[in-house]
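All protein chains but one are shown at their positions in the complex.
In order of appearance the chains are A and B, and numbering begins at 1 in each one.
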Amino acid sequence: MQETNTLTEHSQEHAHRSPAQYVVIAVVLSALTGLEIFLYYVESSINRTLLVFMLLFLAGIKFFLVAAYFMHLKDDPKLFRRWFIIGGVGALIVFTITLVSLNIQDQRFF
Amino acid sequence: MTTPQDVETNDALTTVHGSEIDEAVELVAEDIAVTTGTKNAKISNAKLAIWLFLASDFLFFGGFISAYLLYRGRSLEIADAALAEGVEPGKILSDVLDIPFTSATSFILLMSSLTMVLALAAIKRNDMRRTQLWLIATALFGTIFLGGQIFEFTEFVREGFTLTTNLSGTTFFVLTGLHGAHVTVGIFWLMSLMGLSMSGKLTSKDSEKVEIAGLYWHFVDVIWIVIFTLIYLIPVN
Partner (left out) sequence: MTVIAPETKLERNILKKDANRIKGSALTALIKRPTKTTGPFSWVTSVDHKKIGILYIAVALLFFVAGGIEALLIRLQLFSPNSSVLTAVQYNQMFTMHGTTMVFLVGMPIIAGFGNYLIPLMIGARDVAFPRLNMFGFWVFLFGGVFIYSSFFLGGAPDGGWFGYTPLTSSPYDSGILPGNGTNFWAIGLLLLAVGSTTSALNFIVTVTNMRAPGMKLMRMPVFVWMMTIISFLTVFALPVFSAALIMVFFDRNFGTTFFFSATGGDPLLYQHMFWIFGHPEVYILILPGMGIVSEILPVFSRKPLFGYSVIVFSGIAIGFVSWGVWAHHMFASGLGPVAVSAFSVSTMLVGVPTGVKIFNWLGTLWGGSIKFTSAMLYSVGFIAMFTIGGLSGVTHAVSPADTQQTDTYYIIAHFHYVLFGGLVFALFGGVHYWFPKVFGRMMSEKLGKITFWIIFVGFNLTFAPMHLSGLAGQARRTWRYQEELGVTFLNQMATVGAFLIAFGVLLLVINIVKSKFKGEVTGSDPWDARTLEWSIPSPAPEYNFLEVPRVSSVDDFWHKKYEEDPDGRSILRDGVDLKEEPLRVTTEEAVSKYGVHLPSPSIWPMIVPLGMTIGAYGLVLFNWYTCAIGVAVTAAGLIGWAIEPDTENAEHGGAH
């Protein structure tokens, strides 16, 4: 029975991404990092809120790229993605509430 | 293979879909799948387990990152207050940071994620030489990153910025120190995989072992992405 093969590997063999695709992602990641560093150097000439927002945004994209492609989440069963997002958002909310309650007297956020 | 006559249930509540043979085949396949743990979530036991572990580790770092964010800027306030009184303040992080250096090491860690995923791709197509090459590369990049961290830390300490100097030092060193510890564990993990591969015990059937190590490694990289942005790049003023 052909089941032999499907049982000893993952039962869901999704499209392998080629090494070339991974390299492309890595190039994009490097470009984003370059952009971040550039922003760091021109920080004094940018509005602070904008700067922070852009840095966080860039970090977010990098996070997403590594998680989705290198960690294969994009090609994994949807269940994983859902738990990842629920957990991640949940953690963010819990820690944000904590920081806000502790910071409420002190107006510094970033 | 079993024949339909072997299948007999007296359970009036089951409904039969399709022919009896199909059901027999399905039940046998289910059996095997269940006892080898590959059935229900369509994802292996080990992979599910590592993701859960990473979730817990993510919250672990979340605690330290939150502490860092909360305490951000407080050392600066205290330093300013000290200055105003004419007392020499301790150094804070922004006094000692060397962004070009850390950017370089961060970049290397980022690239180690690439080499890691290339190692996985290699073992999946049974290319053992490439697998070993990329595994070593990943471990090497990780070691370079670690070396960079250690160098950076010793520099900071030499300049007077230590674990106990102030809150800035406390939160910085504990957070990045724990991250470094995670990288170290990862490097040992990769070296064990290398060891397994060199003694011929790693084949394309074991690609999952590499995948799991990879998930841990990418996680460590992702945490650094967050740390690098929050701590190094976003300025305190």
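Just so it is clear, contacts are C-beta pairs under 8 Å (C-beta built on N, C-alpha and C of every residue); 3 or more make two chains touch, one makes a residue touch a chain.
Bear in mind the structure is a predicted one, so any value in this text is a computation, not a measurement.
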For chain B, residues in touch with the removed chain: 2, 6-14, 24, 27-28, 30-32, 34-41, 43-46, 48-49, 52-53, 55-64, 66-67, 70-71, 74-75, 77-78, 163-164, 166-167, 169-171, 174, 178, 185, 188-189, 192-193, 201, 206, 208-209, 212-213
Contact footprint on chain A, counting only the chain that is left out: 1, 3-4, 7-8, 87, 90-91, 94, 98, 101-102, 104
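Here, only the chains that are shown with their structure count from here on.
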Centre-of-Cα separation between chain B and chain A, whole angstrom: 13
Touching residues on chain A, where the partner in the complex is chain B: 1, 3, 7-12, 16-19, 22-23, 25-26, 29-30, 33, 36-37, 39-41, 43, 48, 51-52, 55-56, 58-59, 62-63, 66-67, 69-72, 76-77, 79-80, 83-84, 87-88, 91, 95, 98-99, 102-103, 108, 110
Touching residues on chain B, where the partner in the complex is chain A: 1, 29, 32-33, 36, 38-39, 41-44, 47, 51, 55, 58-59, 62, 65-66, 69-70, 72-73, 99, 103, 106-107, 110-111, 113-114, 116-118, 121, 124-125, 205, 207-208, 211, 214-215, 218-219, 221-222, 225-226, 228-230, 232-235, 237
